[in-house]
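One chain of protein is taken out of this complex; the other chains stay put.
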Amino acid sequence: MAVETKERRTDIGPPHYEQFLPPVIKKNYGKWKYHEIVKPGVLLTVAESGDKLYSVRAATPRLMSIESIRLFADIADEFCGGFLRFTSRNNVEFLLTDESKIDPLIARLKKEGYPVGGMGPSITNIVHTQGWVHCHSAASDASGVVKALMDELFPHFEKMDLPGKLRIAFACCLNMCGAVHCSDIAILGVHTRLPVVSHAKLGSMCEIPTTVASCPTGAIRPATVDGKPSVEVIAEQCMFCSNCFTVCPAISLSDAEKDGCSIWVGGKVSNARQEPMFSKLAIPYLPNNPPRWPEVVAAVKNLVEVYAKHARKFERMGEWIGRVGWPKFFELTGIPFTKYHIDDFTHAGESFKRSAHLRQKKGE
Amino acid sequence: MADQKRETPRLDQLESGPWPSFVKELKKSRKNPMTEDLLGQLERSYEDKVVHWKHGGLVGVKGYGGGVIGRYSDVAAEFPKCAEFHTMRINQPAGWFYTSTVLRKICDIWEKHGSGITNMHGSTGDVILLGTTTPELEPTFQELTAAGFDLGGSGSAMRTPSCCCGMSRCEWALYDTMALTHDLTMTFQDEMHRPAFPYKFKIKCSGCPNDCVASIARADMSIIGTWRDDIRIDQDAVRAYVAAGTFDMSADVVDRCPTRCMHWDGKKLGIDDSNCVKCMHCINAMPKALRPGTDRGAVILIGSKAPIMGGALLSSVIVPFLKIETPYDDIKEVTQAIWDLWAEHGKNRERVGEFIQRIGLGSFLEQIGLEPCPEMVMQPRTNPYIFYEDESENAEG
Partner (left out) sequence: MSDQVTVDEVADAMFELVSECYGKKNLKPMDVTKAMIQKFGEDKCSKQLCKEAIRKLMDSGRTIYSYVGGSYMTLPPPAAK
């Protein structure tokens, strides 16, 4: 019986996780011995006690209706005592101990449209941002590009047929809510048109010193326009990061024809083998072409295929490129190398080749 | 007129295909007029190829400076039901574990007060409830707290800490990530709900160097599990892996060791643990045969962030090894020292990683009371531009 209280509760924090753990986890917490992927999307974790836990991982579109969450709740009740969790990449995992229920659970999830997979050397859910669904600064949609990509890359979700893990991330602007800068393949929404300043509104909507300070390259300076205090943008210094818009809504960078996506490769966060690394620019610009972004999908698919064909076992995208060299990467992928690929920001020189260590091609 | 069904020919094309469709999800909740208009506005974005949301700065629940992201439509006349479409960030339980009962509770609250659309979960880790109006914020908050949930962080505050599933399911968890995350979240409720920092501050806890929550790239403070003693080897299990033939022991494991501290003679695997950097590769390859040691703790790293505004950073080491034990006083003390310094001297919208670059890691360490050590750098400096201090003056002072 709920006790009605007038007192407003604050700072209670999240509920304690322990109440949501299935009995097998409570019993074996911190006492697990090993794990193995018994088949795509099914992880077996074995405890020191000999107890077994199966985690069945299904895809979600990240953007979820409460109707679907209720469906997951029903499925969890039916197959695993109501216990489930979500992963850092927006997959859902059903936690069960009864091995005989795995296949019926997989069949049920597939029937409902949430296929099982995304473990081991595969492509799992693409982490992504809000895009046109809910962001104010998006240079591209997120959910739509991700849906189009995963429809195409889907065989790599259901199978474990890649040399190593391939982690893809999407962010719809340079703010990178998805922090895509350390992904095997990252797709990043970009603006490419100069900010348009609404001088009539700026004085009342924005604080000028904050707006000036927001620019990483110092491209914004105070100006008086038509007798009103405002700012001006030095065109040559703008790299379209949109930070000015973040602090000042009277500045706009959105452009239907010139916004688009850039593609980055070779980052990772895991410490396994080589140290964590940033993603590097592969393709500076591809157009926004909704609803299915065919240019972006084709470019990513090409990258996946080239990697799958040439990388060695366990090798991540960045490790493979490191082994064969960037010239080989551009040759194998057929991506043109342009001046945009050469860094010209603060620590640009660190990426210049400063040795004669080059893989020369034999004369033809 | 308010109940009209929006035509969405472009979005409809994203319903087909094997991957779960977000358009289907939106349509499942279209009986809510807000979501119906959201579908309409999104279709408009697909037609116009630009976003149709505006900034929203002044929404929240009483007393808190975060947890709600204001959002307004710039085509509200056409889509009045989603004219206001604010997000609420709900602090997730550590490790993202749920029961069906508690999930239904959240769904019921969101059906009553919002669009019925969510993200499970947002990039930082919160449950994201997408789309409600200003008057609904406080009632939603009160129902959530009654159900045991609270808002997460946003703005210039500590953001909702998050972690991997740790000891709940992983034999590689080298400290209890969920316990630490929950404890830090509870300890720093004020820092999360009442923004008092120069900019955001994220904490992520990964149980091992595989770093499943990407803490090294996405957290201002990255707490990554590690160990100090020897990798435990079951030689029979090693030979079983070799016999199974799924990989080439020499080429795929021994030669991939970053410090080449392993050797394999066809029968026995040897590891020079004094030279092992705990990268996890050999353990990842043979989970049944190799296990991390038992003298466990974590590396504390600081400063990672996305590009805005001084460029992207990975976190860097400030404490090479720390035992992670309740009540976690060491971590809390170093966190507090960092916040005190950065809150007072950080520039507006300067992340702690950028702050360190500006004032220098050496100076930063001095001011938070940590001793410099070689583990903190890839190599010592190569330039001679050293800011020498007058040691005699210090001695007298």
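Going by the order they are written in, the chains are A and B; count residues from 1 in each one.
Operating definition for what follows: a contact is a pair of C-beta atoms (placed from the backbone, for glycine too) under 8 Å apart; a residue touches a chain by one contact, two chains touch by 3 or more.
In this text the structure is predicted, and so the values were computed from the model without any measurement.
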Among the chains presented, those that the missing one touches: A, B
Residue among B:100, B:118, B:156 or B:222 touching the omitted chain: B:156
Listed residues A:87, A:246, A:270 or A:288, member touching the removed chain: A:246
Identified contact with the non-displayed chain, of B:64, B:188 or B:227: B:64
Absent-chain contact - pick from B:146, B:186, B:261 or B:343: B:343
Interface with the undisplayed chain - residues on subunit A: 206-207, 210, 214, 243, 246-248
Touch residues of subunit B, complete complex, unshown partner: 55, 57-58, 60, 62-66, 70, 154-157, 190, 194-199, 343-344, 348-349
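Quick note on the criterion: only the chains that are shown with their structure count from here on.
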Centre distance in Å when subunit A and subunit B are each reduced to the mean of their C-alpha atoms: 13
Complex contacts: residues of subunit A adjacent to subunit B: 2, 8-17, 19-21, 25, 29-30, 32-36, 45, 53, 55, 59-70, 72-74, 76-77, 82-88, 90, 92, 95, 113-115, 127, 129-138, 141, 143-144, 147-148, 150-151, 154, 157, 171, 174-179, 181-182, 210, 213-214, 216, 241, 243, 246-247, 249, 254-257, 259, 267, 269-276, 278, 288, 290-292, 312-314, 345-347
Residues on subunit B engaged by subunit A in the complex (per definition of touch): 10-11, 13-14, 16-26, 28-29, 38, 42, 45-46, 48-55, 62-64, 71, 85, 87, 91-104, 106-107, 110-111, 116-123, 125, 130-131, 142, 145-146, 148-150, 162, 164-165, 167-171, 173, 176, 178, 182, 185-186, 189-190, 193, 209-218, 224, 247-248, 251-252, 256-258, 277-281, 284-285, 287-288, 291, 306-312, 314, 347-349
